[in-house]
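Omission of a single protein chain aside, the complex is shown with its protein chains in their original locations.
Just so it is clear, A, B and C label the chains in written order, and each chain counts residues from 1 on its own.
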Amino acid sequence: MSKKLYPNATAALDGLLKNDILIASGGFGLCGLPERLLDAVRESGVTGLTFVSNNAGIDNEGIGKLLRTKQVRKMISSYVGENKEFERQYLAGELEVEFCPQGTLAERMRAGGAGIPGFYTKTGVGTLVAEGKEVKNFDDQDYILERGIVADLALVKAWKADETGNVVFRKTARNFNVPAATCGKVCVVEVEEIVPAGSLDPDSIHLPGVYVQRMIVGAPYDKKIEFRTTRSREAA
Amino acid sequence: MSKKLYPNATAALDGLLKNDILIASGGFGLCGLPERLLDAVRESGVTGLTFVSNNAGIDNEGIGKLLRTKQVRKMISSYVGENKEFERQYLAGELEVEFCPQGTLAERMRAGGAGIPGFYTKTGVGTLVAEGKEVKNFDDQDYILERGIVADLALVKAWKADETGNVVFRKTARNFNVPAATCGKVCVVEVEEIVPAGSLDPDSIHLPGVYVQRMIVGAPYDKKIEFRTTRSREAA
Amino acid sequence: MTTHDGIAKGWTRDQMAARAAQELQDGFYVNLGIGIPTLVANHVPEGMTVTLQSENGMLGIGPFPFEGEEDADLINAGKQTISELPHSAYFDSAQSFAMIRGGHIDLTVLGAMEISETGDIANWMIPGKMIKGMGGAMDLVAGVKKIIVVMEHCAKDGSPKFIPACTLPLTGKNVVDMVITDLAVFARPDHNSPFRLIEMAPGVTAEDIAARTTAHYIS
Partner (left out) sequence: MTTHDGIAKGWTRDQMAARAAQELQDGFYVNLGIGIPTLVANHVPEGMTVTLQSENGMLGIGPFPFEGEEDADLINAGKQTISELPHSAYFDSAQSFAMIRGGHIDLTVLGAMEISETGDIANWMIPGKMIKGMGGAMDLVAGVKKIIVVMEHCAKDGSPKFIPACTLPLTGKNVVDMVITDLAVFARPDHNSPFRLIEMAPGVTAEDIAARTTAHYIS
């Protein structure tokens, strides 16, 4: 069986968690969130964490749970709405927040994972985001320098993995999971199902096994929906 | 039928070819080479072309054909071996060549397509490649600034596309085709087969349709192999 | 519908969306913001193919799913459940914003709190209030080829929102191409040109607009 597979989230994180580390997490809202791994981080009791993650969870989901237990010192995120405890800690000055445009955030993770310590972008030029950043002109247009992010640990939620760690995601649950995975010095992935090597189409691997050091099967999942919007069959 | 589909390569390139333009081409050696489109460029007679392409073709294949007709002014490539006409023109000073490390070349195309005019890399620091380039220190290590490439036209060879231009590649024929496609102001793709929308798995699209402006079916292909290496069945 | 001290008429939210939809062209790839911009999808002209991008990683957004067919793995950037279409494609967030930043999306429609006469846009934070973050808005206004803003002409207190210079922190500087309000449409051909008043809602006069706009524009 797979050498990368661990029996549960706590085992998979053994030796990787320390106070004050930088953790990159996949997920967009509650979609594609590495919930088993985040729960295990909470149970470990490590504190002073910095999370680079598009969102900060909602009140009792995802990183939101770690905010309640005050294990998070800083968030690097693009959007942190829908979270009362976050709001309280932020306004009380207990939580540091670095707002980063969503595309810049994704690219910073991808860059860190790709050995690129800095890149130039138009995004945020002339706004608060540009403050303190180097501005450079290319072909008569200004760009700001953004830094690649390398995280101590990446937490990722995927759909399926083969025994060797080749990973595929499902629909929009892919989101930040790929850039997060690549920027981690160590990447731990929770999946819904492990399949034998040879079961996945080699042309359709979203995250090749080289990026995956440890895995767990997190199933069964009771996936939550933030905003349930539907149309009625009669209207169709 | 598809609004992006053209009857042949000449029709698909109509209005896009001019003297002195910059063309990005996919392919690695003869693998995944947009041969129908390159043939049509040759037949058009445009000259003074700059090609950004990992290789320069071999003597009578790929860009090699355009070298014979002296339509190429400059190559931006990582490796140009196996091409006598190239060698002759290069040594005679008739052809300008910018050597670029293979990974930097791929990233420059990807960056150009991603709105990133420049990025820093360790590759080439302290070598001839670094000459004339800005050096910047991040976290006690030197990096050089490399520029994103935006091409006037991208020529791509793929396996299948659906009617709306979602594209998939086959095995190692993917190579530079994806970064080339994304860096073109206009991207023309030749495929082996057009399939109806809905035939391709939406989780497994290598190049989403937004990047593809025009397509042709280039089949049938007589794919060439540069170095045929095999093992005998007896040895297995 | 909306009453701006004395003006009885003005476009409804749906009419504003319909006006924005007139800017669509066949084959366009479009990103729609939350609120009125989302309604633009209902006004795509018959026979025209427009593909909607969702910045959380999808091209080809379909309608809301039928009841009972909601899929937690299939949401839009507003975190609402959606459905897929035959030509949908999924990708990761880095790829999604490579597409946006790289200028591959033809058009975005989004809301705003303030627009300046030089095309600056403010729509992400109000000093002193809880900041939720800019999400993908800064990337969209920096990268997409054409930026259309749809907003009420005046704030709730009656103050103009199309003004000489934004007072709120910017989302983007000199990026807006067209402003559609409940009263009027302003557009400019490029980012070096001033905005021009090109349309007014029925019954609205040029004087009505002038009285409710502090931005300089060509009429």
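For this structure, a couple of remarks:
The definition used in the following text is that contacts are C-beta pairs under 8 Å (C-beta built on N, C-alpha and C of every residue); 3 or more make two chains touch, one makes a residue touch a chain.
What you see is a predicted model; the values in this text were computed from it and never measured.
Note that the absent chain touches A, B when the full complex is taken as a whole. Set against the missing chain, the residues B:25, B:50, B:104 or B:164 yield one that touches it, B:104.
Contact with the undisplayed chain is limited, among B:42, B:73, B:133 or B:170, to B:170.
The chain omitted from view is touched by exactly one of B:45, B:81 or B:196, namely B:81. Listed here are the chain B residues that touch the chain not shown: 28-32, 54, 77-81, 87, 90-91, 97, 99, 101-107, 109-110, 121-129, 159, 169-179, 206, 223-233, 236.
The chain not displayed touches chain A at residues 3, 110, 112-116, 162-164, 166, 182, 196-198, 202-203, 205, 208-211.
Just so we're on the same page, only the chains that are shown with their structure count from here on.
Chain B has its Cα centroid 32 Å from the Cα centroid of chain A.
Distance between chain centres (mean CA atoms), chain B to chain C: 36 Å.
Distance from the chain A centre to the chain C centre is 28 Å, each centre being the mean of its Cα atoms.
Among the residues of chain B, those in touch with two or more other chains are 114-116, 202-203. Those residues of chain C in touch with two or more other chains are numbered 84, 90-91, 97-98, 100-101, 142-143.
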